[in-house]
Structure formats: structure tokens, C-alpha cells
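A protein chain is absent from this complex, but the other protein chains hold their places.
Right, subunit A next:
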Amino acid sequence: MIRFEGVTRRYGDRAVVDRVTLDVPDGSICVLLGESGSGKSTLMRMVNRLVEPSAGRVLVNGRDVTATDPETLRRGIGYVIQSVGLFPHWRVAENVATVPRLLGWEAARIATRVDELLALVGLEPGRFRDRFPHELSGGQAQRVGLARALAADPPLLLMDEPFSALDPGTRRGLQAELRTIHAETGKTILFVTHDVEEALALADTVAVLEEGRLAARGRPAELLERGTGAPVRRLFGEESLAFHRLATLPASTIARPEDAAGDLPILPAEASLKQALMLMLSEGSDRLAVPPTGEFPGGTLYWADLVRPA
């Protein structure tokens, strides 16, 4: 678990991060969201001591990070950045093995671990192991970057706009994969982005930063409730706020428990209301069938119900 306690960072007399107090529970994804220059990276970099706070403290698993020397601390925390930063003169396998090698693992253990990780991030080990970074596409390079961060199996992952430089399709693919990996490994992830859709797609909790201050925090649905504060409205855009809110609500909650007529378009029960709206628009239908799954008994989703909570 990460805990920021009244953390401030000043450059000159300007507080770039200003008295931020924030908890990131074990096993959750916390997204730091804010405009460019709002202090997201600075806040994140205080966790692995790439930046030292001017005041306040950062705790990881209850221990002040300054109690551990920076190198040891960083080897226990995965770190992924937008520019990836693969070492250009090392092959993919060596890049992934960076931290295990620093930790002095045996060669055989490293080799198995590298193949395991490449497979985990969706790169066939046989094809990619011996490539140099310049032989990878942007998406493949960032997959390697993710594998490198996961190499020594750190419980904590810091990700600074890791997908921002990728095209929208690749970005969505990697977001989905990150969620899968998160579900499989249960890592605690602190994720920085300025992309609101990405934040909603990934976050268990969102922390909104504005000019270095924590302006709002909560689960996506809480954050976008009616009457939310000005910073959130600015960030998500007044006119599209309602639309983003739909993305935070599951469709099954407002489906009426009645048997759907057979010819209605089918919406998966775990879909969001935004997806429901999209399906209605594309199918030209004002009703959708939601088939039963798990505890949900199945039902029908009405256009009228959809527009009401928004």
C-alpha cells in the first residue's frame, strides 16, 4: 500500500505538489489524472525517490521510503515511462532482465523468467527475445517496458503515461491487457495519465490533481456524480460529463427484470451504460436484451431508463 502524507514538493518558491494526502490500497489501480504540469509525475516520482519531498512523507507498506536506500527501493518497484527507455544496445531479453540481474539472480532463473514475462505481455518469446529495441514497434516496445517493470515480481508498479505515445487502437489493446495482468497478479498500480477515457477504463480510484493539489478523489462513479466539483467538471468537460458518467455505471443495474423480446440486440451484462447507448445508436433500437449471467437474472434495458440517471 502507498500512503502520501501531506506531501509537498517545491521548486524555488513554487509548490509543484502541494500538501497531498492520499491512500492507494493494496491490489488496486489508482489513476492520477490532471492537466499537463499539474504535478502528476512529480507526485509519482516521490514514491521511488526519483524526487524527494520538500515536506511530508511517503509510506510504502507502512515504511517511510527514505528508510530504504534509493537503489534497493527502486529494484522493488516496477517503473514504466512514456518514452519506454529501453536500452538500445541490449537485446529484448537483456532489457527485461535488468532488475533480476541487478538483484543477482542465476542465469537459468532469469532466462525462464524472461520467457514467462514476454508471454505474459503478449510477445512470443522465440520471436522477440533476441531482437534489439530498434526492431520493435512502439506498442511492442512498451510491452517490453511493461515486462521489464514486472521482471522481479514487484508488488508495486508505477506507470507514467505509459500508453500516451501509442495510437488509439494499440492503446486500448494495452489497457485491456494491463487490466488482465492486474487481475492475474494483483499488483498495486499507480498510473499517471491526462486521458480521461483511459482513467475511466483502468481506475479503481481516480485522484484528480490541479496545480499540485489533490482536487478530488474516489471511484469513477463517485467522482462523476451529479454536482461534482469544478475541477472535475473542467477536466472531463462540462458538455461531455454526462456521457463520461455513463461509462462508470454498469448496465445491469437499471435493466428491468422482464423477459426480452427475442429479436432485440443483446448487451453483455458487464457492459457499461455508455456501451449500451452506443449499441442503441448503432442498432437503431430503443431497447436492449441483457442475458442472465451469474447472479444477474437477465432483463431488458430501456432508452427512457438510460437517459434518466444521466
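The rule is simple: a contact is a pair of C-beta atoms (placed from the backbone, for glycine too) under 8 Å apart; a residue touches a chain by one contact, two chains touch by 3 or more; residues count from 1.
In this section, contacts and distances are computed from a predicted model.
Remark: of the listed names "Dihydroorotate dehydrogenase", "Lactate utilization protein C", "ABC transporter permease subunit" or "protein-glutamate methylesterase", the one matching the undisplayed chain in UniProt is "ABC transporter permease subunit". From the options A:7, A:58 or A:99, the residue with contact to the chain not on display is A:99. If you put the hidden chain back, the residue from A:27, A:56, A:85 or A:173 that touches it is A:85. For the options A:13, A:71 or A:295, the residue in contact with the chain missing from this view is A:71. Not every partner is drawn; the one left out touches subunit A at residues 48, 50, 70-76, 79, 81, 83-89, 98-99, 102, 145, 148, 158.
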